[in-house]
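Once you've had a glance at the structure underneath, I'll fire off some questions.
In this view, the complex is presented without one of its protein chains, the others remaining in place.
Note that the chains are named A and B in the order they appear, and that numbering of residues resets to 1 at the start of each chain.
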Amino acid sequence: MRYRSLQKHYHIMLFPGIILLFIFSIVPMFGTLIAFQDFKIGLGIWRSPWVGLENFSYMFELPDSRRIFTNTIFLATAKIVANLTIPLIFAIMLNELRKQKFKRAVQTIVYLPHFLSWVILSSVISDLLLLNGPVNHLFEAFGFEPVMFLASNKWFPYIVVFSDVWKEFGFNAIIYLAALAGVNPSLFEAAGMDGATRLQQIWHVTLPSLRPTIVLLATLAIGNVLNAGFDQILNMYSPLVYESGDVIDTYVYRAGILDGQYGLATAVGLLKSVIAFVLIMTSYQLANRFANYRIF
Amino acid sequence: MKLVRSRTIGSSVSTAALYAAMACIALLSLAPIWYTTAISFSDKAAAAAGSVTFWPQDFNLVSYATILGDPTFLGAFWISVKRVLLGGAINFVITVLMAYPLSKENREFRFRSAYMWLLVFTMLFSGGTIPLYIVVKELGLFNSIWSLVLPSAVPVFNIMLLLNFFRSIPKELNEAAEIDGAGPWYMLLKVYLPLSLPALATVTLFSVVNHWNAFFDGMIYMRSVDNYPLQTYIQQLVVQVNMQDISGDPNKLDLIAKMSNKTLNAAKIVISMLPILAIYPFLQKYFIHGIMLGSVKE
């Protein structure tokens, strides 16, 4: 009963946001029509010829579309897993620090690389990985042959994933830290009183209190299964590592250099959105049905 | 409030190891920033030769003078500040207003799921640059700061974070307050918000960072460089020339001389990072110290 009287207020609270979404997100969605067009910039959205699903089939008909999709999914999945777990571990470790100044300093420093663009970071990385660079010196110290990492199809994917984690883990950890900060300290107190070891505390108190955050982030991250990180790869790859590093976005980008290819780019974007939407909706439903848990 | 902890020899060894590990991780993260800063204070020719490593070479401030000495810089800085304040405020209000009703159970708010999926939908699907450009143009927002803050006014990801946080606030509070006759607005402003400072600090940080870093919208919606926000302004200082398209054009030839200016690029990164660093501690304290959930403790 009383909920009904509240509902009016809820609608009012949502109203401004919904209006803005309508104007700046929903209305522009007429742009997805481009995905079904042979879009020509001179003709615009209203006059470009329709081509049905041709833009969608394009990616699948390429001679090496299999390789491109495998690369994309491999890199994206590795990044999703690494970018969920490593910031989590880091946040838990940081949470164990008691010296507040040290803790704050570390936390501030690790979030800084987020602000460096891949243009800059990629040149730092390529310097580090040169034949006479520090990484190869380390390799030689352990008796290995020096490696041209960025020209090696064996190494390239790992470098991509590792450097992405390096850049983003500090920033990604912030959400976990915020969630930890909201945990009722009396829970830790109680665990401490019971004589729980540190690891036990982490296992029984810290992790469960992070569970909603982890589930939310994981669900949303699943939607990225076709996003391997365009900016990063574009700045780090070369034709020598197309075999392991060419992904959907970089391919579409190169296709676009020649002739705009807005249709292809929009189609690929739409395809990625649909897949993300389906995956997210599925995990939402599964969580709801089997764990009776709503992610958002 | 001090936490009670059992301290044994084993734990102090592991504590030392923990501190050492964290210090190493921090150094690893600091390295690229340090390197960039060193380049920004170096001589252009030394940087172009790639000979800068740990310390600046031929220390000088030319790059900073170039950026800071341009009157457009101050204007762009001010536009960015306005953008962050206005955009951040709008994001904040919208986030709070939307997260609260959406944090309710379906039985409490019947249309919750419909709204929620609409939000998820808009987060995942986008019409692309061209239609948004047309919309902004038709609304007459070109050259206006509103073109920078309104299209990104609804940060769906932030809303999801906050609504999840709201959900973790005990239901008993709700009921207690409602018995006292508190309406939803009172609940939101006086009960939920004060309890959610870590999450609020996080979403605020995210929207501030987003607004501060954004450059593409400024570039396409602003018709004069005088209206560029800082990142857009700085972005266009980094000269890119298509080497196949020089054509003896004196302008383009002039650009080549400026193209490989690594110190300028580095300085622009340092300069654009500083304001974020400056405000960071004020937000950081909320999500790193945590808060005492006084009312929950009882």
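Quick notes
We adopt the following convention: a contact is a pair of C-beta atoms (placed from the backbone, for glycine too) under 8 Å apart; a residue touches a chain by one contact, two chains touch by 3 or more.
Going forward, contacts and distances are computed from a predicted model.
With the options "HTH LytTR-type domain-containing protein", "Indolepyruvate oxidoreductase subunit beta", "Carbohydrate ABC transporter substrate-binding protein (CUT1 family)" or "3-oxoacyl-(Acyl-carrier-protein) synthase" in hand, the undepicted chain maps to the protein name "Carbohydrate ABC transporter substrate-binding protein (CUT1 family)" (source: UniProt).
For the omitted chain, the shown partners it touches in the full complex are A, B.
Annotation: of A:M148, A:L207 or A:V274, A:M148 touches the absent chain (contact as defined above).
Touching the missing chain, out of B:A16, B:A45, B:L61 or B:L277, is residue B:A45. Within the complete assembly, residues 43-46, 48-51, 66, 70, 129-130, 133-134, 137-142, 144, 146, 150, 183, 185-186, 219-220, 222-225, 232, 235-241, 243-260 of chain B touch the chain that is not shown.
On the side of chain A, touch with the chain left out of the figure occurs at residues 9, 12, 15-16, 19, 40-44, 47, 58, 62-64, 122-123, 126-127, 129-131, 148-151, 238-240, 242-243, 246, 251, 254-255, 257-262.
Here is the rule we use: only the chains that are shown with their structure count from here on.
Taking each chain's centre as the mean of its C-alpha atoms, chain A lies 16 Å from chain B.
On the side of chain B, the complex with chain A involves touching residues 1, 3-6, 11, 14-15, 18-19, 21-23, 25-26, 28-33, 35-36, 50, 93-94, 97-98, 100-102, 104, 107-112, 115-116, 118-122, 124-128, 130-132, 134-135, 139, 150-154, 157, 159-161, 163-165, 167-168, 178, 183-185, 188, 196, 198-199, 201-202, 205, 209, 213, 265-266, 269, 272-273, 276-277, 280-281, 284-293, 296-297. Chain A contributes residues 2-3, 6-7, 9-11, 13-14, 16-18, 20-21, 23-32, 34, 45, 90, 93-94, 96-97, 99-100, 102-117, 120-121, 124, 127, 166, 170, 174-175, 177-186, 188-189, 192-193, 195, 197-198, 212-213, 216, 220, 223, 262, 265-266, 269-270, 273, 276-277, 280, 296 to its touches with chain B in the complex.
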